[in-house]
Every structure is written in structure tokens, then in C-alpha cells.
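Missing here: one protein chain of the complex. Every other protein chain is in place.
Labels run A, B, C and D following the written order; every chain starts at residue 1.
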Amino acid sequence: MKNKSMFSPLKAWKYLVKEPVTIPKKMVFDEPREASDNYRGFHVNDWDKCVGCGTCGEICPTNAITMLPIEGLVESDGHKPERPAIDYGRCSFCALCVDICTSDSLAMSKEYIHISKDADTFYFLPDSKGIHQVEFDIAYNRDEVSELLDLNRYEIEEIPHEGRNQSFMELIKGYSKEMALAEASRCVECGVCTFTCPAHMNIPEYIRSVWQGDLKEGADWLYETNPLSNVCGRICTHKCETACVLGQRGEPVAIRWLKRYIVDNTPEGDFVEAATAKVSRQINGRVGIIGSGPAGLSCGYYLRTMGYEVDIYEEKELPGGVIRYGAPEYRLPEASVKADIDNIEKSGVKFITGTKVGRDISLEAMKNKYDAVFSASGYWIPKVLKIDNKDHPGIRFSPHFLAEARDFTRGMGPMPQFHEDVIVIGGGDVSFDVARTLNRFQRMKNGRANVRFIARKPEEHLAASREEVVEAKEEGVVYHLDRSPTAVLLDEKGTIYGVEVALCETVMDESGRAKTVCSEEKEIIYGTEVYMAVGNDPDFVYFPEAMLSRLKIDRNKIAVNQQGQVEGFPWLFAGGDIVRGPDIISAVADGHKAAVGIDEYLMSLK
Amino acid sequence: MKEVKLFLGPQHPGMHGNYSAHMYVEGDMINKSYALPGMLHRGFEKLMERRHWMGNLALIPRICVIEPDPNEMVYAMSIEKLAGIEVPERAHWIRMIILELARLAANLMAIGGIGAPVGLYTSVYWGVADRDLVLDIFEKITGARVYHMYIVPGGVRKDLPEGIEEEILGLLDYIEARLPEFYDLVMRSPIFQTRTRDNILLPEEVVWELGVTGIGMRSAVNKEYDIRKVKPYARYDQVAFSLPYGPYSDAFTRVDFKYVEMAQSISIIRQSIEKMPKEGPVRARIATGSALRWRVPPGMVYSCVESARGEYGYLVVSDGREMPYRIAVRGSSYPQGLLGVEKYLPGHRIDDASLWMDTMGVCAPEIDR
Amino acid sequence: MNSMNKLVEELKGRFTLLEVLLPDQQQLIVDIDQMHLHALLSHLKATGFRQLSLLTAVDWIEENTFQLVYIVFNWDTGIHVLVRTKLPRDKAVFRTITGIYPGAQYYERDVHEFFGVAFEGNVMSFKPLFLELWDELPPMRKDFDPEAYSREKFPERPYVPQFVPKVEVVE
Amino acid sequence: MNLMNFVYAFLLLLAAFVFQTTLTGINRKVVARLQRRRGPRFYQQFIDIFKALSKGSTTHGWVFDFGVVMALGGIMATAIFIPFGPLKAVPAMDNIFIIAYVLAVGMLGMAMSASGSGNPWASIGVSRALTNMLAYDIPFMMVVFGLIFAFDTSSLSGLAAIQREGGFLGWHVIRFPLGGIVAMISLQGMLGKKPFDSFIAPAEIASGPMVEYGGRHLGMLFLLHEFSTFIEVSLIVHLFFGGGATVAAFLVKYALIYTFLNIVSNVLPRFKIDQAVTFFYKVPLALAVVQTFLIIVVGMGVA
Partner (left out) sequence: MTTNSKDMRKTWEKIADYFRAHSIWMKWYCTGCGAIEMPPTMTSRFDMEQLGMGPMATPRQADVLLITGYLSAKTLRRVIYSYEQMQDPKYVVGFGSCTLNGGIYFDSYATMTRLDHYLPVDLYIAGCMPRPEAIMNAFDTLIKMIEKGEAKGWRHYQENHDWYRKNQLHSLKEVYVKDEFHE
């Protein structure tokens, strides 16, 4: 190959007369070339969208992102008062932070020039404008291909729909190991949920334990803030899930089911150990607790872990209060309740059952016997709707019925009596518990059911949780919604034959609030027995008259300070429904808070 | 004559990158020489053990700055093998386009850059300027000029932007037209041929002794030894291309082969654009959950691709956790860059030292890691 | 695939292999004890595996072993064989393979520098290569913490950010 | 020689400097064009030189310092003898032999200084430079001897005047084309342009002799370079292109030749030093021998 020529290089001379390819100075200095539509330039962050979760900082391979607390931002459900600051002394412009941003707020702009002799200017808190407060087009942004989150939940296993309305078998089977790992792997550990959870449970930590397969550690985390994980893993109102940042763009992590996965799958020994290991010291101090509901149990347990001697007084035969006598078996099996309460008992809390304060022992006596008293007596007196014939003896109320039902399902009582055609009035979770329990009883006994459910509001505005509404319908409960009861109808003999209802309509007013208006038009819904589940009231009979007059009680709630201490009575603490309501996890939180408060109070006395 | 110590690099203009060769020189002849690597050592293999599988995406391209994409490819291939993931069809083709564009860019730099050790700076200016056009395409596709972070485990990070195919084809036409001009300027120049023909030989035995791969190997052993042919990855088995090979490897042949390879790259890209599915998914998930918690099943696997300088491979070990347990990098130019410098640079004149480095394809960052 | 089966059969017939794995169709992992490694490599080299692609080590600190991985390649069949052997971590000494693959010289030096595995018979391998004035544990060992070392040797920048804005509270 | 002569010489030197430096700047732009770019400002070379002179500098011993001064002095002294077109600072002293002799002082100073830096790259550079000089000087001198023999004068202006008599066709480059080619190639070597720049090759020996120069020393080196370029190109203009009847004609010729060499230089790679020597002894020397033979024996082109 003699492919050479002295003259061939000279061909390059043609470029002497051609225009150079150099980018004009103007396009370099005055208005630098626009970067591509996909360019990974400096960050921009839409503060209105950003929830301060800090996931960007977690994924950052360079540790470039720190979450800075911002003065003036307020922490709220699902929002942290923090915003990401980026260190351009670290950033590698990989845009993984953009791809994983839970709230879709972080992006990268076309801006790419920052020059300074001051190193501090390279530490940058992005907002919707760029590093020089000049607006640039947004370039790199996440799309569904570059998505780094897993937005969809992994389905939890349930028992088959057919036939489940004929037994009290638990509806949800729980996660398999594989599914639990998959679900746990969706968590980004931002911890936004912790703020929202009334008990401030260590949610990211125990999810991490699930993901790492260390259930013992998970159980330890649970007992840090909640001694009723079995219960809460099943019937918690899971506010945490509404705060979960994954819910910003997809489905939130199934936090409740993961908690349940831990309690269901931790070997029993480990679980007991997790509960009891925390009780390490003994203090000379005694606390009496009124009511063994969630608040009482929680308070008792945490006082115990601090070393106090704790007695819990319970009117009924078994401790547990609402979790033992309220929730239906198909949601919360007896075994779960027993496991939790047994663990608390194993930690050294003493239960004094069948003893009602105010009847068997006076509050005064308790005050003398104990260094402090915690009252969590709950709401057990049913409310009665103000309708015609409201005092008819054929009308039954939820607390009593549900307690009977529980006694039956745990084999400690007969099946409650009920008619073949029943009407349930309500709208909240409890009314659904009643309706579904009745539905099951009827089918078990008669093979058929006729449960009619009356509520003022349409389906989407019911106070009960979504799943209750759907499942009850599936199970065969008949809905009469948008109807407001006006009278219980009696025949000549004085027996009930139905309920008269007025037709209602719920509309949105200008401010976006739902408003229910009922017309004069009436309708009769037939049934021979009426169950009312429209809420309960407290029973403060155990307070002596003198004390009661000094208590501040507003709408049935006793006023207490941050730690649950009743104003004017430093030795008395209160929590649960009589202070706050409305759910179990809040009660647990109250109990824990009160325990800390009692400890501080007693320590201050010494 | 007295023997003097000289060092080529690290800040010697004849050295590409931060690399050094210590030479014991007598007159103009190199008697003895040692490579002094490590100026670019960042401890990648250690750092990779400390980052998530996804977080490593930011790290891997930085191992070799000249041609970062093979890094992303071998990393992705390893994880896909370990996790048993099927990559979507379209993603395979996009990957091929990216890899070949990267090869094109690296080769443009090389055929232009060959001007530097021989003093023909015009070709350097041309080569780098033309390479910049490839980078413009990269910027449009991937969002960055140099470190693309585009080939991800499971596919590619984003789909191709609309209309980029025409732009790529336009660029290919331009480069194809430019190649003869480079050839006229550099390769057909008698002075260049005087310097490079029969100079800096790479006999077959040396190839096997050192473990040289890539163009150096093909030009010496007279076989089409290329990973793309021997163990095709992506969809290289579905495109037609043939690579140059020969029995006699001198500096000139090795540069000459780069021109042929570039023509082949251009042809592969054209075929890919034609054959690739026009739509469809481009990424499969490698694991459940958020990227913070991706896990790769335990195992050990070695993956390799053909970079512009030869076999480029990663040994990836996973212990089933969210971070790699160990990743070892086989830089393509490791053999010639270290043992080659020690054994075969001596015997050449110092005039040829930087030409030796250049035509052997010594790339410092991938050796140092 | 056929040539792969043949290879596996052949190796199994000739050597006592501790374990044989096939991560993909053109890749074979064989575990062998230290004694027979050289014989296996010689055999492989003689049967077409002329190239040593990589030699490296993995630190299995929980098992207290180093695993050496020799990757050899046959360009004609496209098969990579990963030959692995384990060394006790506290007595990390092995014999060089430069007699079989001369190209291993710098890989062994590399492994010595980063893991502290000594290769008898390769004098050069005891010299530092990438690192200069290194006085710590070999850095690729699992018990070496690079971040702590970096913190100690190369201090971080303490930024003094002046930019944190105050957000006006909207009532 | 009186004071006026000195002033005159100084002004001519200044003019030579300004002209050559501007030309270098313009050439940088021309070369940039070839490389498909815009290039620096045309006065960039001035800035570069003055900047270098404004900077501090490290000395490497008195040999190093003295060498530079001696080289610059020598070269400037040589430049005085070069006719600036029709203008001459020192009349009747533009003898080639004197120029070659004084030029050597400069070169020697340069070599001395570079070696004095103690850097091995510099030593290699110096030895390459000297080898290079030997290579291009022999054919060049042979051709020049031929001219001197033919026209019986060793005066630059004299030789130029003889060429101008024949008009354009009288130029030696036309009359003695082989000699012209040899001269151009040698000039390429003298100027250290590719392919004969291996003694300053950055990629090989890190710019060779210049390796240890910085600041003021480097500035002087730049000055020296401008002057020696002026001397060398002027030599060729006078010897082969008819010198300059007017200053303008001289400058135009000068600029064209310099630019031509530059654009040739920039499309060629460089020879290794041994290849350069071989090349000079093969091609230009052979041509020079033939040319000299033709002049002396055949007398072709002489009359």
C-alpha cells in the first residue's frame, strides 16, 4: 500500500478560506448556548410542592444534599419544615435526586454557569429560580422511565370473599415474607409519618427491620412507643399512611400491615422478650390506673418500664376495654388482644379486674393508696338519637351488643339475641361493626340475613373508613343512605315495626364543606329491632362531687396539660377518650405521654 | 554516553492524562522504563462498595473519562445477569447506538489526537472539534456531555428524544465526509508514514504475553478478536459489521484500523436506527421498591464489552444486599500500560515514547481507577 | 453451549473441583483448592485460554478468607473461566502465576497493594504501585474505613451558608 | 559610526521587531483559520512578550542568565547587519560571512544558557538543535557558496541588487530553482518549523531548551526568537527573492514567504531528529550538490 502523497496534506489549505467552526464569542459570554432539553444543570426546587422529605439526600451518592430547617415553615402532616440544600462541592449532577423526588418538586434547569472565588456560594438552596435568581427553563425532569420509586402497593392477602360473612374468621391474612419485603422496600425512610402518628412510632426504623429481615429488632422498635402493636397492626386508623410521602404521587406504604407483619411473624419468645426486656429497674413508686383500655395499658406499660409499680383497675371481667369489648373478632382476633395484654402483664403490670372505681373503690382511696392516678375510663354510655320513641326498650346500643358479641366469639358467653329483620342507625366505624356482626350472626343462625343500615350521608361522606363501607356492602348489608331517622315506629302492641326516615341530600356549599339538608318527604324502613351506634359519652360518676365541680370539662373532655396532668389536681392524670379521642393509637400516645408526665411529676416531688 | 533519568509525565504534554513513565535514557534510546500509575487513583472499587446499586451509576462512568459508556454497560450487564432481568428490546438497540457513538467519539479523539505526539496539531484541533458534535448529540439524548449516566441496569434511563434519529444520521454523514480529510492530512502524509510505519511493533507473542486486546490484538494476531463478535452483547449479533485485522502491527496499522472501525461504527449505528423497534418499553425494574432498597441476588459474575481500546470488564460480586460486595475493574489498557511500558517501551527512542503511549491506547484513568 | 459442556466435563474429569457454576452461557466459575490452581491454569492456557483477563481478590471478612479470582479467556470460543481459590485471611500468601501468565505480574502487585496478599516468586509485587507513602491497612480490605481515613487526612469544608431564607407565614 | 548610526540602527531594530511580531500574530490567526478556528488577536504576540517580561523569573546559575543575554545581544547585533529592504543601518557590512559568524554567537549563547539550566530535557533539546543546525546548514551553505561563486559577492544587498536587474525572472529562486527549494527547506529548519522542530517538540521533550525558562528569561527568548526569525527570513528574501527595492516590497515578500512556510508547517507532522538529518542529507543536500554543480561547472542560470 503506497498510499502516500506529499501533496495530500496540503488539501487542508481549503479551510483557509472557509468559515471557522468556532462558536461565536457572543454565544459563549453574552448569552451562553442554551443547553439541551434534557440537560442536567443546576437544581431548581418548587417549594410549594416540596414536602421536605429528604429522600433526595438519601439517594445522593455524594452526600451533597443536606436538609436545612427553614424558619417560618411549619411542620404538618406529610410536610417537614425543611428544604434540600445542595453542595456544589460534592454534587456530581447525576440527577438521581430528581428521579427519586417523591413530590415531583426537584428538577434541573438549563443553567450551568456559576463561577466564584467564594467557596461558600457553592452551597446552594435551590428554589424555583436558579442559583443566580434568574429564571431558566427546566431541563432534566423525571419521567416514568427514570422513576426510582415503587409507586404501587403490594397486595396483602385476604380470605376469599365467598362465605366470609358467615364466620368471624379474620379477614386479612397478612403479608407473606416476600410481599412484606417488597412492601418494606418501597419505604424511603423519610420519617414524615412519625410526626403524624399520634404515638410518634418509629415507623421508618421498624420498616427497615422488616426489610432487613430482623423481626426481633422490629419488635423492639414497636415496643419503644406502642405496647399494643398486635392491636394497632390490625385496627389502627393509620393516619401515618395519609402522611406517607409515597402517597404524593402513588400509593402510600402499607405501614399498618408491615407492623402487623412484625407482630405476626416474630417468634413468640423474641416478642415477649422485646416487651419485657425494657423493664430494667425498680423505683419506689406506685401508680393506679382507672380503666384497662389502650390508654391505661399504654400508661401502665411505660410506667412499668420506668420501674413503677402499676395497678390497673378494670370494671369488666377481662382487661382491655375497647379492644376487648369493642372491636369485632373478624377485625381483631382474641388471640392478638391476648398476646398484647399478656405481654403487658408479663412486664409486671397488675390487673385488678371486676373492680369499678367509684363503686368498689373510691377515687379518694386510690389517691391515698397510690402516688399518682391515671384515669382512662373511656366512653361507655351510648348516645341516644333524639327521635320519637327513642326510649323504647327494643332499641339496642352498640357498646353492650358488641361486648356480648365478643364474649360469644371468645367462647365466654352465649350468642346474643337478635331479630331476623334489623335496622342499624349510624355512619361511623362502630355502626359498621354492629351491622357486620349482626349480618354474620344472622347468617350463622338462620342462613340468611336482613340488616338495613341507615345513615344521613351518602357513601362518600360517611365517617367510617372506606374499606368498611365497601366490605359491608359486599357482605350483604343493605344501605339506606341519605336518610335521617325521625321516629321509631311502633304497632298497636307496642313492638317495633320500622323506622321512619326523612330523605336528605348532601351538597357542597361555597366554602367546599359538605352540608346535609333533609326534606319533608318521609319513607319507612321495615325491621323489628333497632340498633343505635351514633357515639358514646363518658361516665364520670367516680369523681366526687367536689372534684367534679373543679374539673374543666368541655364537651365531655377533661382539660389536661401537655403531659396529661389534670389542671388543679397534680396527682391526677387523664388520657384516652375522656381527654382526646378518637382512636386507639391516640389513646396509646396519651398513655405514653402520661407515663412520662407521671414520672416527671413524681421525680419532682423527691 | 551517560545514562540519564527522564520522566514522561505526569505533566508532560506528550502524555495523555495524568500518568507517568520513568525512563532511563542513553542518548536518545530508552534503556529501561517503568510506569508510574496511581496519580488518578480514586479507590473506585472501594467507593462502589459504599454506595447503593443505583447510586453507583454516578460513580462508574468516571472511571474512564475518555469513553465512559462501556463502564455503564458492563455494570448494567452484570446486574442484569445476577438479577436475571430481561432487558426490553428497544433498550438493547438504544444501548448499541450509545456505545457506538461513544466509540466514535473516542476514535475521533484518537485519530485527531495522534497529531499531538507527531506534532501535527491541526489534526488535533479538527478531531476534538468534530468530537464535540458527537457530545452535542449525547447532551440531547442523555442530558450531559461527558458523563452520561444513561445506560442503567435494566435498560436505559430515558427514551430517546423525539427526532434525534435524524440528527444522528446527519452527524454520521458529516463524519463520514470528514474522515477522508483526516486521512489526507494525517495518514497519507509521507512524513507521518515515515514516523509510524515499521515503528513501534507489536508482535503476536507480545500480545499474548501481556494480554493486549482491542485494535492492538486484532492487528497482530490476524483474527477478528472482538468481544462484539466473540460473545455478542446487546444486539450486536443482529447487525452486519466486519472489523479490520491483520498479521503485522505497527503504529501506522493501528491508527489505520481506527479509520476502518469508525466506518464500521457508523454502519452499526445506521443499521440500529433502522432495525430498532420504534416504540416500546426501554427499562425493566431490577428489584422491587425504591432505588434506595434495590437488592441484587447474591452471586459473582464477570461481564465485558469491547471498548475503543479492547476488552473492558467488571467482576461484580453481590452478597444480596443493597450495595455491591465487590466490584473489580479490568481496564482495557492495563496490560500495555503497566507491563507493556516496563517490557516493551525500552528499545524505542524518546521521540517515540509518547507515540508509543498513544498508539498502544494507554488510558490512565482506567488503569488507576 | 456444546463447547461449554465439553469443557466442564473435561475439567471435572481432570481436576477435583470444589464447585462449578455457570452464571451465563459463556462463563464458567470453578472453585479449586490452592494446591491445584496452578495445574488448572496451565491446563487452561494450553487448551486455548491464552489470555488472563483479570486477577483480583475478594475479601470475605466474615469467613476470614481472601478469595482470589483468576479470569482467563478463550478468544476462539468466547468462554471466560473464573478460577477461584480461597486463602486464609491471616496468612495471605500464595504463589505467583507469572510463570504461566506473564501478564499477571502487575495484577499480583495490584492485589498485594490493595489486599495485602503476598505472591511468592514475584519480587516486584511487593513494591507499591498506585499508592504513595501508604501506611494504613491495605485499602480494599473490608475492615478499612475510607471515610474515616479521608476525614482524618483531608478535612472537609465547613460552609458558612448565608442564604437560608425566612418564609413569611401565611395565616 | 556615530550616534546617528546608533539611533538609526535602533530604529531599524525596533521596526524589525514590530513588523515581525505583528506578522507572527497575523500568522497565528492564519494558522487558526487552517485549524477551523478564529485565533487570537493580531497583537497577541506583543502581549505575550511583554507579559513574559513583566513576570518574575528563577535563575539557574550565571551561565543560564549570561547565556540568554549573550544570545539576545548576539542576535540583535546580527539583526543590525541585515538590510531592511533598501535601508541599512551599517552600510557595507551586510556580508553573509559576518552575519553567519555573529549569528553563531547568539546560537551559542542560547545553547550555553539552556545547558546551564541543568534540565536533561534542555540538554537533549540543545543537542538536537545543534544536530539540526548541522543538518540544514550544510546544504544551505553549499547553495549560498554557489551563489557567491557565481556572482562574486558575499554582500546581501549586492546579491539582491543583481537579482533585481532581471526583474521578476531574475530572482534566484527562478534562476536556480533547485537552490531555491533547498533554501526554503533549510529555512523551514532554521525557523524550527515542522517537520524540523524536533528540538522543541513539546510532546517529546517538553519544549526542549525552553523547558526551564520562565518569566523574564522566557520573554528574552521570545524577543530572540522574533529577531532570529527576522534575520533568517530576510536572508532568504535577499538571497533568492530579490531583496527589496523599496521597504514595502521587502515587507510584502517577507510576509508572503513567512506565511507560506507557516501554513506548510501546520499541515505536516514532525520528523524525528535522526529522520530529519537523514532527510537533509538525502534530499536537500543532493539538490544542493546538483545546483552547485550546475552553477560552478555548467554555469546554468548565472549569466
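A few notes on this one:
To be clear about the criterion, contacts are C-beta pairs under 8 Å (C-beta built on N, C-alpha and C of every residue); 3 or more make two chains touch, one makes a residue touch a chain.
Just so you know, these numbers come straight off a predicted model, no measurement behind them.
Shown chains touched by the undisplayed chain in the intact complex: A, B, C, D. If you put the missing chain back, the residues of subunit B touching it would be 5, 7, 10-13, 16-18, 22, 34, 36, 38-43, 46-47, 50, 58-59, 62, 65-66, 109, 124-126, 128-129, 131-132, 135, 145-147, 365, 368. Within subunit A, the residues in touch with the undisplayed chain are 20-23, 25, 28-29, 32-33, 42, 61-64, 87-93, 112-117, 119, 122, 131. The omitted chain makes contact with subunit C at the following residues, 130-133, 135-136, 139, 144, 146-147, 149-150, 153-157, 159.
In this section, only the chains that are shown with their structure count from here on.
Chain centres here are Cα averages; for subunit A and subunit D they lie 89 Å apart.
Subunit C has its Cα centroid 22 Å from the Cα centroid of subunit B. Distance from the subunit C centre to the subunit D centre is 59 Å, each centre being the mean of its Cα atoms. Under the contact definition stated at the top, the residues of subunit A that touch 2 or more other chains are 9, 12, 21.
Among all residues of subunit D, those that touch two or more other chains are 34-37, 267-268. The touching residues of subunit A, when paired with subunit B in their complex, are 3-6, 8-9, 11-12, 21, 35-40, 55, 58-62, 92-96, 99-100, 108, 139-140, 143, 145-146, 148-150, 154, 181-182, 184-189, 211.
Of all the residues in subunit B, the ones that touch subunit C in their complex are 37-38, 41, 43, 45-47, 50, 81-82, 208-211, 213, 223, 225, 230-231, 299-302, 304, 311, 313, 315, 317, 325-326, 328, 330, 334-335, 338-339, 368. Taken together, the subunit C residues at the contact with subunit A in this complex read 157, 159-169.
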